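Shown here: the complex without one of its protein chains, the others still in place.
Coming up: chain A.
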Amino acid sequence: MTALQVDLASPVPVYEQIRSQVSALVAVGGLRPGDRLPASRDLARDLGIAVGTVQRAYRELEASGVVTSRRRVGTVIAEPPATAGSGEVSGDAARPGGVSQGPAGKPASDPSGLVGEARALVARAREQGLSDEAVLALVRGALLPESR
């Protein structure tokens, strides 16, 4: 069962924690196109936070094309666009704490094995005692253009 976790004491705003975790789950296939997210009111009650916080996270996810909101169905993980493979880098990859999602932000499958390699990287980093922040810094560093 897919779950998300927020840290109210974190310097990262709670809405951003929700947004980045949903984006990350979509990136690794934990959430697939057509999956329904809980209603913002329900998720807010479950987490004991304000409804507006969840609504803001959902709005941001919708703006980046990760989810769509339908009147009767609610918030649903969006279908990946047909233009996948264009090499475009999503906005998430550029944001601190964000998740690289591949073209247009939401790959639904792992045809190139990148998700498996990312998991292997995380496993190796944890074996070597690296923190999650250190792993993220490593990936962000690798995303930067080489200056030499």
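By our rule, a contact is a pair of C-beta atoms (placed from the backbone, for glycine too) under 8 Å apart; a residue touches a chain by one contact, two chains touch by 3 or more; residues count from 1.
One rule holds in what follows: contacts and distances are computed from a predicted model.
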| item | value |
| --- | --- |
| Name of the absent chain as recorded in UniProt (options "SdpI/YhfL family protein", "Ferredoxin, 2Fe-2S", "Carbohydrate ABC transporter permease" or "Glycine cleavage system H protein") | "SdpI/YhfL family protein" |
| Selected from A:V28, A:L47, A:A118 or A:L136 as touching the chain missing from the view | A:L47 |
| Those residues of chain A which, in the complete complex, touch the missing chain | 1-9, 22, 25, 31-32, 34-39, 42-43, 45-49, 70, 72-74, 76 |
